[in-house]
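Note that one protein chain is taken out, while the other chains of the complex remain in position.
For clarity, chains are labelled A and B in written order, and residue numbers in each chain start from 1.
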Amino acid sequence: MSKISVSNLNFFYGKAQALHDISLDIPEREVIAFVGPSGCGKSTFLRTLNRMNDTIPSARVEGQVLIDGKNIYEANTDVASLRRKVGMVFQKSNPFPKSIFENVAYGVRINGIHKDKADLNVRVEKALHDAALLDEVKDRMNTSAFGLSGGQQQRLCIARALAVQPEVILMDEPASALDPIATQKIEELVVELKKQYTIVIVTHNMQQAARVSDRTAFFMLGKLVEVNPTQKMFTNPDEKLTEDYVTGRFG
Amino acid sequence: MIMTTLTAACAFGVVAVLLLVLSYIAYQGITSLTFQFLIETPKPVGEGGGIGNAIVGSLILLGLASLVGIPFGIAVGTYLAEMGDGWFGTIVRFVADTMIGIPSIVFGVFVYALVVLQQGYFSTLAGCVALALIMIPIVTRTTEEMIRLVPKSMREGALALGAPQWRVTKDIVIPAAMTGIATGAMLSVARVLGETAPLLFTAFGSRFYNIYLDEPMASLTVQIYNYAISPFEEWHDKAWAATLVLVTLILLINIIVRFITRKKY
Partner (left out) sequence: MSSETTDNGLSDGEFSVAKPKQNNILGDKIFRFALTVCAAIILLIVLAMIAVMAQSSWLSLKEFGFGFLVGQVWDPVKGEFGALPFIYGTMVSAILALLIATPISIGVAVFLVEQAPKSLARPMAFLVELLAAIPSVVYGLWAIFVLAPILRVYVQPFLQKTLGFLPFFQGTATGIGMLTGGIILAIMITPIITAVVRDILEAVPVTQREASLALGATKWETTKIVLANASSGIAGAIVLGLGRAIGETMAITMIIGNRPQISASLFDPAYTIASVIANEFTEATGDLYLSALVEMGLILFLVTFIVNGLAKLLILSVARRTA
């Protein structure tokens, strides 16, 4: 069974339809990249997977999104625990105005995952380690997260997402605001995290999609044009439109 | 050129009025300001006396009013910022805004009719209610503004971790806006510290040290008023000295707030 299974998904902002009839299966422990020109709906689609669009009052969803076989848009879904299971990393790093430790510990605390204080420490350290940040911050865990560099802040946000033990991680252009070196670190991290998590990553950077993903999905004007193994997508796509886009003829 | 000269004259003129008022207060106030004056209770003309009980009274009135007014104002401001976009929120926002402009003496009249008439006596409690009512809309306004400044991305970060809405507001949004909320609260304290009219017939005033809720309570402003409108020169000097104390406190709060917010922007 697929980890995520989307069928016939339509999405509206008020009267404007942003996504048209999207169906897509994502197996467990796959990295899938969403690419496409800006405004094509790739971020909107990503945010339907953890119901982040719920915060927009006029948003409306049709169709279904199954995660582990259960429709997350059912009326009795507990959105909070859905989001715990489907973590998210944002385009711009968004640490909380708290210490580094508290940033990572926050999700653990609110979800009541830890057994005691010692267990909390272990979990925070492990998350920071998995996000490849521990060595850089272990001496200043109690200082403000705002003191970190942009790349470090983004990895802190990844650590924060990992600490609540999600099964899926959604990444919305996680490296778009970072310099090449910080970007490379994030990409290495994605490859590493793939061993344990299902990862959906939105990117506008073709090379990045090629480097990190198993499969790539190409969106345009709110429609899913093509989804194929990344290798094939960049060498021999099925659709003419995809070929035009990946070879840089528009976008 | 002529216009610039005119506008500059306006600006410097207004600032000059401020400096004139302040320097005159300092000049007049400093002569009668002694330690005795700061701790004694008022006495008949010619026997000295001071504003000790008025200082304590103002602090008690202010403290109790803050205890109610500030949390309540923060709650309403949070409501307006986080869930106040519907028609109900619009009405509440409009009413709170308009409430800021209601003359403070009207709150005095209201509380007199509501509390003093029912109880049959002037009281600290009535004074606190009047002051709290003045604070609430001020704190509401600044709280809403400050919470709206918290970036959406920060909320989404917490929501994405599985935090329910109320935890996001309580753990992330309010702490992120705390500096601004605190300065708003301090400004509201400075504002009611200078209020006289709503206390005239609620807390009324007193010549003694008092800590009881159901007795009249002295305050700096009412004491200044009483000293000022008396026919005795000695009491006028006391009015200036008490004014120096009051204005120093209020300006200190304003300058501290200024310093805090300067660092942020």
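In this text, a contact is a pair of C-beta atoms (placed from the backbone, for glycine too) under 8 Å apart; a residue touches a chain by one contact, two chains touch by 3 or more.
Worth saying up front: this structure is predicted, and the values here are computed from it rather than measured.
Listed residues B:105, B:182, B:213 or B:260: the one in touch with the omitted chain is B:105. Among the residues B:136, B:150, B:181 or B:217, only B:136 touches the chain that is left out of the figure.
Only one of the listed residues, B:51, B:64 or B:190, touches the absent chain: B:190. Touch with the hidden chain on the side of subunit B covers residues 3-4, 6-11, 13-15, 17-21, 24-25, 28, 72, 75-76, 78-80, 82-84, 88-89, 91-92, 94-106, 108-110, 112-114, 117, 133, 136-137, 140, 162, 164-167, 169-170, 190-191, 193-197, 200-201, 204, 221, 224-225, 228-229, 236, 239-240, 243, 246-247, 250-251, 254, 258. Within the entire complex, the positions of subunit A that touch the omitted partner chain are 68-70, 72, 77-82, 84-85, 111-113, 126, 130, 165, 167, 195-196.
FYI, only the chains that are shown with their structure count from here on.
If each chain is reduced to the centroid of its CA atoms, subunit A and subunit B end up 48 Å from each other. Interface of subunit A with subunit B (complex): residues 50, 52, 55, 57, 80-85, 87-88, 90, 92, 94-98, 106-107, 110-111, 157, 160-161, 164.
Subunit B contributes residues 85, 151, 153-164, 167, 171-172, 175-176 to its touches with subunit A in the complex.
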